[in-house]
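Starting off with a structure, shown below.
A protein chain is absent from this complex, but the other protein chains hold their places.
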Amino acid sequence: MIALGVALVGLVALAALPFYLSDYGLGLMIGMAGYVTLASAWALFSGQTRYISLATVAFYGVGAYTIAVLNETMAYPAALACAGLIGAGLALLVGLSTLRLSGIYFVIFTFGLAELVRQVITWFEVNVTGTLGRYIFLDITAREIYWQLLALGAFTIALTAWIMRRRLGLALRVIGDDETVAAHSGIDLARTKLTAFVLSATIITLAGAISSPRWTYVEPLIVFNPNVSFLTVIMALLGGANRLWGPLFGAVPLFLLFEWLSVQFPDTYPVILGLLFIGVVFLLPDGILGGLARLTGRNGKAAR
Amino acid sequence: MTILVLGLVLGGTYALLALGLTIQYGIARIMNLAYGEMTLAAAFVLVFLFNQLGLPPLLSILFVAPAGYVTGWLLYTVMMRPLVARSGGGGKLELDSILATFGLLFVVQGLLLLFFGSNFTSISYLDRGVSVFGVTVALNRLIAFAVCIVAGGGLALALTRTRWGLIMRAVALTPGSAPLVGIDVTRVARQAFALGTALAAIGGTSVAMYQTFSATDGVVFTMKALVIVIMGGVGNVPGALAAGFALGLIETFVATVIDPGLTLAATFAIFLIVLLWRPEGLFGRRA
Partner (left out) sequence: MSTLLAIDGATKVFGGLKAVNQVSFSISEGETVGLLGPNGSGKTTLINLISGALAPSAGRFGIGGRDMTGRRADVIARAGVARTFQLVRILPSLTLEENVLVPAIFGRKRHWGEAAQALARGALERVGLAESAGRQAAELTYLDQKRLELARALAAEPDILLMDEWLAGLNPTELQEAIRLVRSLSGSGMTILMVEHIMEAVRALCPRSLVMNAGALIADGPTADVLADSRVIAAYLGDAEHA
């Protein structure tokens, strides 16, 4: 109850923040809210089940591109709904073809998915519509984008918290531990994984759709930037992907660090990112929160 | 006929790339997502040696292949071995190796961008036509094909005919019981990973001889190699070779008849068919 109160007060404070920030500050907050949402949504499926999805930007880009295509013919909320549906449909397709099989097929499929979607869209635009690159003219202010992302992020974390207390959450954790035991305990593996994956991918698609007006000009190379997938995974892992607040605790410091790095070291930035990523995998296999829990747990035992 | 000849030539490169990946995954148990980046690194080195020092590509293979082996050896010792030790032989290794090599992918790609830039690169090397079965093929493609056949065929023979190959295959089948007959699994895994990297490097040199490439193409190479490995059945060397040629043919067909922009889509389509129809591989036994 207290935790819920603190979270709500924090949310209200975050929502009021744009009235006190410069444009630059607001831009930072938009990026941060976006990545907290992405990392939390990613962890909703991959953190619990340990099925590593490397396709974050495939869905993110599909969301952004859908808005780019539909923004002139449709009202914004309708376009947003379309983006969500397309993302869910794509996730359903990927999930149905890979999630019945061993996890490695899923990883491989998601590994190339963003590049596939990018190439197919490029091909379609060049050969069929003849318009590579589109403009987004929407009457949406930066503040409104921030509020939408904040709401989506809060929704994602609330949804995760709710799922973790339900049958679905326990089923996902059991699958992450041992699929054979899960099946022999009566858990429907395919349906459980598919449900969580579609939820996660739909949120990621919506995050892309909501962020898209920031670009004004959109083309496949811009919206399908593999760095997004990469950052999402490292953020969730750093914080602790199987914990409710883990992705948030990973996303906030890393986003600020990346912003700083990309300004200070524009050329060597990707190399530093990669090394950081490897460092996280080696040194913090359970994330910051998991590492803290282990430390305090050990201390607790020593004291007894 | 054109499709057949060009497809087989392309398939030679793919078969070689898949062979290296299947050895790394099947024997060393490392799912290497940075594989395509290693291929590209070798390709860039070859271009650099050719443009700056005028070193003929065939000679630089003699340098690039051992360099690939040493790189793989070092990577395994420094990066993979601790992960293997940590996993204790469980399923955690697959997860850890996927994540670690995903990080490595960005490191290598970042270095390539840093040193060679993001432009498309190619060299003009022996770019004159030769007639093969009535089809004009650039000589550089034929040489690249010959390189792949020699390297891939030689390795396939070594794996099936020699005592060393027997040890390799033993570890691939039952890593748990190989130590019982006196096999040092760590050493074999390190050799396999290094060898796989060397094959990636040779594949890269063959790519450099006749293709245009850029520093961000690694994902595509890795993806194609992965799909071939799965088509052939994980750890199945003849399967990987056959599937490599098959993918080369299909891709050339799609590129010529439909559109070159859809080759990755074709790869994914094949992947989907394999997943839905025979996930254990086209040439694998049904479990």
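When the chains are written out, they are named A and B in that same order, and each has its own residue count from 1.
Note that in this section contacts are C-beta pairs under 8 Å (C-beta built on N, C-alpha and C of every residue); 3 or more make two chains touch, one makes a residue touch a chain.
Keep in mind that this is a model prediction, so the values were computed, not measured.
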Checklist entry - Of the residues A:G27, A:G176 or A:P285, which one touches the chain left out of the display? => result A:G176
Checklist entry - Which one, A:A15, A:L189, A:I222 or A:L261, makes contact with the chain that was left out? => result A:L189
Checklist entry - What is the set of chain A residues that contact the non-displayed chain in the whole complex? => result 167, 170-171, 173-174, 176-178, 180-189, 242
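Keep this in mind: only the chains that are shown with their structure count from here on.
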Checklist outcome for this item: Expressed in whole Å, how far the mean CA point of chain A lies from that of chain B is 31
Checklist entry - Quick one: in the complex, what on chain A touches chain B? => result 50, 52, 54, 97-98, 101, 103-105, 107-109, 111-112, 115-116, 119-120, 122-123, 126-127, 226, 230, 233-234, 237, 267-278, 280-282, 285
Checklist outcome for this item: Listed in rising order, chain B residues that touch chain A in their complex are 31, 33, 79, 82-83, 86, 94-96, 98-100, 102-111, 113-114, 216, 219-220, 222-223, 226-227, 230, 259, 261-262, 264-265, 267-268, 271-272, 275-276, 279
